[in-house]
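The structure appears below as structure tokens.
Every protein chain except one is present and positioned as in the full complex.
Naming follows writing order (A and B), and every chain is counted from residue 1.
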Amino acid sequence: MTDAQPLVVRDLSFQYTRRDTPAIQSLNFTLNPGEILLLAGSSGCGKTTLIRCINGLIPHAYSGTLQGVIEIFGKSIQEMCLAEISNEIGTVLQDPDRQIVGSFVLNEVAFGLENLGLPREEIFQRVNDVMDYLNIGFLKDRETFQLSGGEKQKVALAGVLAMRPRILLLDEPLASLDPASAREALSIFRKLADDGISIILVEHRVEDVLAIHPEQVLYLEDGKQVYYGDAPGLLECVDYSQIKLPATIVMERSRGTPMEPFTSSLQGKDGEALVEFEDVHFRYKEDLPEVLTGVNCTIHKGDIIAILGHNGAGKTTLVKHALGLLKPTSGTVRLQGADTRKSSIAQNAHTIGYVFQSPTQMLFAQTVRSELAFGPENLGHPKEQVAQDTEWAIKTVHLEEEMDMPPLALSFGQQKRVSIAAILAMRSRILMMDEPTAGQDYWNYMAFMDSILQMPGFDSILFITHDVDLAVVYANRILLVDKGKIIADGKPHEVLAEEERLNQARILPTSLLKLNLEKLPLTGRFMRAEALAQFA
Amino acid sequence: MVVTFGYKQRNSLVETFDPRARWIFSILSLFTIVNFWDIRFLLYFLLISVVQYSFTRLTWKETKRAWRFIFFLMFIMIFVNTIVTSAGTISDVTANPHVLFAIEKPIRFTMTIERLWFALTQVVRVLSITMLFIVVPFTMDPRQYGITFKGMGLGDKLAFTMDLAFRFVPTLARDFGTTMDAQKARGYELDNLKGNIFKKIARMAPIMIPVTMNSLLSGEDMVNAMDLRGFSTSGKRTWLYTLKYRKRDIALIAYSVVVLIISIILPRVFHIGGFWVPPFLIP
Partner (left out) sequence: MKKGSLWSFGTRAVVYAAIGAALYGVLSWVFNFLQLPASGNVALRPAVVIPLFFGITFGPIVGFITGFLGNIIGDLLSGYGFWIWWDLGNGLIGLVAGLCAGMMVDYKRGKDILIAEIFVVLACAVGMFVASVSEMWVSGLDFATAMATTFFPAFITNIINGLILTPLLMLAYAAVRSRSGR
């Protein structure tokens, strides 16, 4: 038993009862003690299905046809019940908010142990041990709701580790984290593996994961195993337009077919002032600390602004002020010269189109068409114009074929694009997007960012992002936000060149940023890796 | 949307009792009070409720919303019951009426001493019940609901449902706020709904649908996460916190049971506790 490998998968295939095609086909791999296996691929490639097969949710919670063998420490999981499997395998799901069951951290970490019916003393002992191990003992009495994204992730991990699994499945654990928290989480994963736990890490942020040197990589496309081997081998074989690879590799590989640098239809040249922030302070309640601590800034016609900063820095709060969703506690926000305190949000929506982060929090209509018409109709646009604008908006996000589908039946990535189109159809002068790329595949978000930024009609575009590369490729102006203040404002190559300030805002330089800084004397501006190939 | 429960630690006498004992006391008291229509008994229960209330250290600011709500309801109910309709759940009220005054216009209406006294009795009765329960949200820790009801004999799963519900409250309040903002950004105005009532209700869809569907989707993940941490196993579950009865709790429960038994016996066997009008009022 001790000699058996933690996990052996042979010829594994699975098809959901309600689907016509298999979700995964003939997968083969093994996991050794203390190893990290990176499982990569775009959405819908079968990553989640594979995870469900291993942790027993398939077939215990999802029905379908399962073929092949899965062995945990030499024992076939078909002979085990869900509880037995969860003693060996711990699973951390993508969104910690959707797996935390306790109102308080202590209860959350203890949950699994309570279910096992362990004596209370032992539960307290184990909970303390695991929290010390992860250095989160100080969170013990906090409310889970109040935690930051990074803290939530660690608490969720602690809840799983308290059950002392020997195999850990991590399903896109970085998705909701800012870069600094993501790096910290990754170093924890490495430490766990070095202490003997075998880890399967599902992640499409391949570049970030490579930093902790996963021993093996399994790459899936359409449910099939395309690559299985060590990490360097992956970089040679996958399509770099599908999966984001380190910039140097992309530059090398695209040397034969370099791309033209991206040019937007918008050119930032100190145009007319659209939104003005004048010494804006904001707090939610009198007894709470300030979220914005004196913001001064003007958004001009022609700006393509990326707002960077860590979680909780005040980025979203700042943008909500532009639309008037929040009103400053002191100071003034002016939208085209008018104080946002004096106008309604509906009036402001004529000028600013604001795309929220999560599409599921706004989609409601029976068809994509009526979803897209909702905004323009609220604004009182004439019928023919609404029809025209919805057509145009849906084409921009490449979803023409889904026009008569219910938006709620689409995949998450498609929903996100519908939510963007719903705002585009309002034909506002300024477009603001909160994390436009969250939950999207690399290829997809690059494609729609390209088309949105080349689209005529906007006076200015602004996006909030954790993805420094998105700012590098698309922005002509960057606002760096930290502790409710703008600590830097300028052209990308000015703002992002100062390492000290990036550290202050807890932003990590990416390989693309480093490469661009290196090539700046030749290029004079930032661009994507495929375009840098010209200067290689 | 920031949610705040009215509960906070007040270090009051009431909080030193075991929550189970307090629930048993409150619910048995409810069943006791409804057995009486005699204002003399009801005044005693009102006194008990006032005593409990005064031991909670509640401020007027915290409870004024609740009181306004209660007085509004009480006024409507008792006004209609006394003036508009016959006021006759209790046959004693209408059996031997003593007319106080009578009018013919605009409607024929007779006010009797019994009616008026009955209304007063009702006020005392409703007040003693509402006052008994008004303290609950402010003095019971929502995190203890699960273990409390587990300790009162509810199954593990039902008890845990309560805890989980309280865990979801702040998340859903936040999500509601987000959806509200997202739709406002699309020009939707909740305070400016147009059309008749049917159209107005249908215009709630842009809020109700995303909030509900989003919560259902997160439920799917939650079910998986809980099963993967052994929730569905049928074995015995440990609860991290335990509650312990102390002497005062036993005393409170014993009192509640005794009073309930008395309240059942008195009216039925000895015919005491029914509707009573002070003799000196009757000419």
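Note that in this section contacts are C-beta pairs under 8 Å (C-beta built on N, C-alpha and C of every residue); 3 or more make two chains touch, one makes a residue touch a chain.
Keep in mind that what you see is a predicted model, and the values were worked out from it rather than measured.
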Of B:F160, B:Y188 or B:W239, the residue touching the omitted chain is B:F160
Which of B:V14, B:M222, B:L240 or B:V277 contacts the chain that the document leaves out: B:M222
Which listed residue, B:F55, B:F168, B:Y255 or B:W276, touches the chain dropped from view? B:F168
Who touches the missing chain here, B:A202, B:I265 or B:I282? B:A202
Residues belonging to subunit B that touch the chain removed from view: 1, 3, 5-6, 26-27, 30, 34, 37, 62-63, 65-66, 69-70, 76-78, 80-81, 84-90, 118, 121-122, 125-126, 129-130, 133-134, 136-138, 142, 157-158, 160-162, 164-169, 171-173, 176, 190-191, 193, 196-198, 200-202, 204-205, 207-209, 211-213, 215-220, 222-223, 226-227, 231-232
Could you pull out which residues of subunit A are in touch with the chain that's been left out? 16, 18-19, 23, 49, 61-64, 364, 366, 406-411
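Here, only the chains that are shown with their structure count from here on.
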Using the average of all C-alpha atoms in each chain as its centre, how far is it in Å between subunit A and subunit B? 44
For the complex, which residues does subunit B have touching subunit A? 2, 143, 163-164, 166-167, 170-171, 175, 178-179, 181-189, 192, 205-206, 209-211, 213-214, 217-218, 221-233, 235-240, 242
Per the contact definition, I'd like the list of subunit A residues that touch subunit B in the complex. 55-57, 60-61, 82-83, 86-87, 90-91, 93-95, 97-104, 106-107, 110-120, 123-124, 143-145, 159-160, 163, 284-285, 320, 323, 325, 344-346, 349, 352-354, 356, 358, 360-364, 374-375, 378-379, 408, 422-423, 426
